[in-house]
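All protein chains but one are shown at their positions in the complex.
Letters A and B mark the chains in the order given here, with residues in each chain numbered from 1 onward.
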Amino acid sequence: MTQASEYLIELTGMRKAFPGVLATDNVDLKIRPGEVHALLGENGAGKSTLVKMIYGILKPDAGEIRFNGKVVNIKNPAHARELGVAMVFQHFSLFDSLTVVENISLGMDQKSDMKALAEKISDVSERYGLPLDPHRHVYTLSVGERQRIEIIRCLLQEPKLLIMDEPTSVLTPQEVDKLFITLKRLGEEGLSILYISHKLDEIKALCDDATILRLGKKVGGVSVAEESTGSLAAMMMGEELKEFKQAAKTTVGDVRLEAKNLNMIASDPLGISLRNINLAIRAGEVVGIAGVAGNGQDELLTALNGEHRNNDPESIYIEGKASANLNPNQRRELGMASVPEKRLGHGAMPDMNLIDNAFLTAYDRLGFIKSGLIDYAKTRAFAKEVISDFNVKTPRANVPAASLSGGNLQKFIIGREFKQKPTILVVSQPTWGVDAGAAQTIREAIREMASQGAAVLVISQDLDELMEISDRMGAICGGVLSKFYPIEEITIEKMGLLMAGVELEEGVKHVA
Amino acid sequence: MLPRLIKRQTPSASMVYLSPVLALLLTLAASIVLFLMMGVSPASALHAFFVEPISSGYGLSELMVKATPLIIIGVALSLGFRAGVWNIGAEGQLILGGIFGGATALFFYEKTGFYIIPLILIMGIVGGMLWAGIVAFLKTRFNANEILTSLMLSYVAALLLNLLIHGPLKDPDGFNFPESRLFSDSALLPILYDGTRLHLGAVIALIAVGLGWILLSRTLLGYQIKVIGDAPAAGEHAGFSPSKIIWITLLISGGAAGLAGAIEVSGPIGQVLPNISPGYGFAAIIVAYVGRLHPFGVLLSGLLLALSYLGGETAQIKLNLPVAVTGVFQGLLLFFLLASDVLIHYRLQLSKEVV
Partner (left out) sequence: MDILIAAILTIITAATPLLFAALGELVTEKSGVLNLGVEGMMIMGAIIGFVTVHHTGSASVAIIASMIAGAFIASIFGILVLKFHARQVPTGLALTIFGLGLSALIGQSMIGVAYTGIPKLAIPGLASIPVIGNILFNQDGLVYLSILMVIVVYWFMNKSRAGLILRAVGDSHDAAHAMGYSVVKIRFMAILFGGAMAGVGGAYLSLAYSPLWVEGMTAGRGWIALALVVFASWKVGRVLLGAYLFGGITILQLHAQALGIGIPSQVMSMLPYLATILVLVFISRDKTKIKLNSPASLGKPFHESR
């Protein structure tokens, strides 16, 4: 009945629903042995759901998976690994308190001796150019090194199909190049790779065929070589996005926010300490800070907005006033607003409703307290204004913040801060995990704030985003901030060096 | 097919209020099984437990007497629990309030004056705050877990009371019994209705409910408490200080427990004894939870738990049931409440069909 198939894996009619959403609907996907296959789509298009079904984490509601031509019912990840499927997750499945070899051992199904395993790890790491010490504890490793653990763990299983979920979002451009060399070599050795991404240039550089998803449906199956990034983008996004128009450059005014030799010891033992941070943001400009996750971005934001303070009042100036000893509320009074990276739990309270969440940072500036009591009528009106002006999709204002999608919650938080008309704005990861339409709205709003005279600092891992909206750019690495360069002088390669902590010398600026 | 739990997209508002009712029904059902196992007719046991104690005016007044400390402490504990500050040592803070209030009453033994009762109550508050203040200090200064320190201090408080009642607080004419003198009339809380033990404390409990409600729902402090409890980092983002909230909630709950202790010694007890509370400080934890950490809810659940104390006493007299049944009932109620609460965030689905 089954003839030998030319495909390693064939998916037909895959369907999976969650309460309220149809995550994937009737999706087909086929991968040949040795092929690097792209799974392309925006955030929320259903890519993760689809691969989780292949890896046995989620059970499909309908659909058929054939592996080497045979129909299989993948019961759990162990079963998937038995079939020869390995997966590198976007969010690493690592245990910080354990060593590399313990971590890898946990991901292996067959029991193995720790000593022998450590040797094998060293072998594989040498062979594929993935340097790693098996006996280090994970919490001491960089993000790039952590990803290597995941990859080596997969390779040790000698898989037939390797699934990689957005592997480059945590890497510097140079690290990406190295990873691609490894992946291409693996492809040549006959390993099939399913490469999930929404970054078109990566897919052009690496992949053979591509399957494109949009809103849970398959909208295209193409050979990458025959497509342009433009045509791929069109399929992925569905409609041609209106071209982002950089707002007319405003005249840059006085320095509104300044950090002078700002040092801050991390309060979290696993956090990053800030060292000698110097920056000056002027009215009317957007300054971008790039960096690989976990290099002090969060610490920088909380140092600037006053959540964490040091003992040196001269290290931060707001509107020319020494302000490092001011708390977040006092800084807000001086005109500063901030949007932290983590939405649920930092920017918003998950179990409290949007009215209470609107009150959080706005009550002082907008006067929501009348004779000692909270004026809920006024707060509710403000919350509703934010919801309508920033197109936040929610049934009501009194639903818990946790019930909103990531993108909608981000629009709400951004709206809450922007509508207070701050003169200084510090935003971290403004569009992370937000769908393309909303991301566009948010970026335009950020530019708009600057053109109205605000000093804006954007911290982001998304280089494309920063290149699009910034006037000047720098990078943060290990708690140290690079110099800033005007956007005209910036290239992806230069940014890569800055993100890796290499300071560009005046002379070699052009060589980089 | 077994029912499955499906996560709701938004938590159910009605289940928040229905869950305690469901928990009460399940507890009653479990009690019936318990009574059957003990060889007692469930009908007469339930009657003795829940009907008889409140079928007279006097019974109702006794209910309020028992509910008074539970409500005062329950309201205050709710504030702390909402902020994620786990003061479970209210029993010890109550005892300190009893010691401070009792010592004040004994100090003014031969005096009369309107100032004595307020002073007793204030000293009770001071005693409770002092005990809870230790917990707050150790928590904010040394990061010591407040659950363990507040509980350890409860044991210390009980021993301290025992020490004092065998020493300075002992009745000089009491034949060496570990009891204080009976307080003089000007140190006893006024009775609201003649012929009952219903005293001024009941009014204080109702005021506590009102104040608690305003504080929690309408003031910035109440808002800060809720924010710190839900997301401490969001609180810091807004500029709220978690240490401040730890101090305030502990001082409020300690003060309230101390007040309750002073009310007990100068109200229904009228002297200092080695044992001034049948575990009100622990039962108030259940009161706070069953009352949904909401002052009005605490009022109702305080009455319910008070009934469990009264019912236990009645059942002991009428049916010779052990008083320990009260503790089992209280424990079961909290278990069933925690179980029922799953329905706030999840719903039951009987078939395997996908929505």
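Note that a contact is a pair of C-beta atoms (placed from the backbone, for glycine too) under 8 Å apart; a residue touches a chain by one contact, two chains touch by 3 or more.
Since this is a predicted model, take the numbers as computed values, not measurements.
Trainee: Looking at B:A13, B:L159 or B:I207, which residue reaches the missing chain?
Mentor: Of all options in B:A13, B:L159 or B:I207, contact with the hidden chain holds for B:L159.
Trainee: Among B:P42, B:G133, B:P278 or B:G327, choose the residue that contacts the chain missing from this document, as touch is defined above.
Mentor: B:G327
Trainee: Tell me which residue among A:G41, A:G56, A:G415 or A:G474 touches the hidden chain in the full complex.
Mentor: From the options A:G41, A:G56, A:G415 or A:G474, the contact with the absent chain belongs to A:G56.
Trainee: What residues on chain B make contact with the chain left out of this view?
Mentor: Its contact residues with the unshown chain are 5, 7, 86, 88, 138, 141-145, 147-149, 151-153, 155-156, 159-160, 162-163, 166-167, 282, 285-286, 289, 322, 324-332, 334-335, 338-339, 341-342, 345-346.
Trainee: By the contact definition given up top, give the residues of chain A that touch the hidden chain.
Mentor: On the side of chain A, residues 56-57, 76-78, 89, 91-98, 102, 105-107, 111, 139, 268-270 touch the unshown chain.
Throughout what follows, only the chains that are shown with their structure count from here on.
Trainee: Inside the complex, what are the residues of chain A that reach chain B?
Mentor: Chain A residues touching chain B: 17, 19-20, 61, 302, 305-307, 327-330, 332, 338, 340, 342, 344-352, 356, 359-361, 363, 369, 372-374, 395, 399-400, 403.
Trainee: Quick check on the complex: what are the chain B residues that touch chain A?
Mentor: Against chain A, the touching part of chain B is residues 6-11, 214, 218-220, 223, 226-227, 230-231, 233-234, 236-239, 354-355.
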